[in-house]
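With one protein chain held back, the other chains of the complex are shown just where they sit.
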Amino acid sequence: MELKDIINPNNLVYEKPKLLTENTMHYCPGCSHGVVHKLLAEVIEDLDIQDKTIGVSPVGCAVFAYNYIEIDWQEAAHGRAPAVATGIARTNPDKVVFTYQGDGDLASIGAAEILHACNRGENMVVIFVNNGIYGMTGGQMAPTTLIGQVTATTPNGRDVGRNGYPLKITELIAQLPGTSYVTRQSVHTPATIRKCKKALAKAFQAAIDKKGTSFVEVVSTCNMNWKMTPVKANEWMVDNMFPFYQPGDLKDSSKTDPESYTPLKN
Amino acid sequence: MAKVIGAVVVDNEECKGCGLCVVACPQDVLAQNKQVNSRGYHYSFMKNPEACIGCSNCATVCPDTCITVYRVKI
Partner (left out) sequence: MGELRLMKGNEVIAEAAIRCGCDAYFGYPITPQSEVMETLMDREPWDETGMVVLQAESEIASIHMIYGAAASGKKVITSSSSPGISLMAEGISYIAGAELPCVIVNVQRGGPGLGTIQPSQADYFQSTKGGGHGDYRLIVLAPSSVQEMNDFVELGFQLAFKYRNPAMILTDGVIGQMMEKVVLAEYIPRLTDEEINEKYGSWATNGRKANRQRNIITSLEMDSGRMEKNNIRLQEKYTKMEEEEVLFEEFSCEDADYLLVAFGSSSRICQKAVDLAREKGIKVGLLRPITLFPFPKKPIAALAKQVKGMLVVEMNAGQMVEDVQLAAGCAIPVKHFGRMGGIIPSPGEVVEALEQKLIGG
């Protein structure tokens, strides 16, 4: 059989999701964001919720996410996406709202907003792309930067005495009673990508079912600022990020039952 | 036993030459071209098309969604 006979619409098994726009992504070659965007488009398409999904993309590399997926978007200030999403979700209870945040955005400048939105159990999906570095501003230390990791502002490696410890914010989030599903995924192999897609689908289904906050961390690479090839960056992530940020579900239940709290004495 | 054969089409202009598809391929079908596209990237191509089984691994890992996959059972 010749190539031209195989390349035929009847034999199609994988194509670009329809919800992805024709715009070329601004991300660096091999960036994990592109894969997560693709999964997001596929999940929204599969659940057929494009007419009621509103995305919030705050400052960071994904600030331009609105250029790539054919849904309504709001761009938010640095760290404030969970507050913006709260405003949308509270006044639009029939819509599906998600934020798409990086580690500097979510775990540093927006730490208060994410903790309180998750603690209130706002009905939304949080997609947290954690690559341990500030990508857009040129590779400075993030709250999630590993001890010893070299960045533009820790040229000799992150030093605990000077910079404090890397923050496992997802573990913190999992403690909060408003969250129902908290998971840590990655997108570095075909198998993990398929698994991450399932996690995203579950998170969006939870939002449709009004189960409170679902939180999907995607441990990712930033090969450009890690100063590695994309392939090497994936290996580095597996060797260094995974021991500290272990993939897997941290919580898979429902919002905490208010009845479980001790009632007031009078 | 039924044999599966496949083929991939890379959008040469959209490809950024990151090479992730090359290592994701279980059949060693893909390679990066010595030629560059108009943006200067060494875009991927099928150097060994007969080996393709249409598993879609390359397209799945592609961050720029520039690979389309076809598969036929014979």
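Every chain is named by a letter (A and B) in the order it is written, and numbering of its residues begins at 1.
The rule we apply is simple: a residue touches a chain if its C-beta (ideal position, glycine included) is under 8 Å from a C-beta of that chain, and two chains touch if they have at least 3 such contacts.
All values derive from a computational prediction rather than experimental measurement.
Contacts of the undrawn chain with the visible chains, over the full complex, involve A.
Here the missing chain is touched by one residue of A:47, A:77, A:150 or A:172, and it is A:77. Residues of chain A in touch with the missing chain: 50-54, 56, 63-64, 66, 70-77, 80, 83-88, 90-92, 95, 112-113, 116.
Everything below uses one rule, namely that only the chains that are shown with their structure count from here on.
With centres taken as mean Cα positions, chain B sits 27 Å from chain A.
Put simply, chain B touches chain A in their complex at residues 5-7, 9, 14, 16-20, 22-24, 41, 49, 54-57, 59-72, 74. Residues 1, 3, 5-8, 11-17, 20, 24-25, 27-35, 38, 187-190, 193-194, 229-231, 234 of chain A are the ones touching chain B in the complex.
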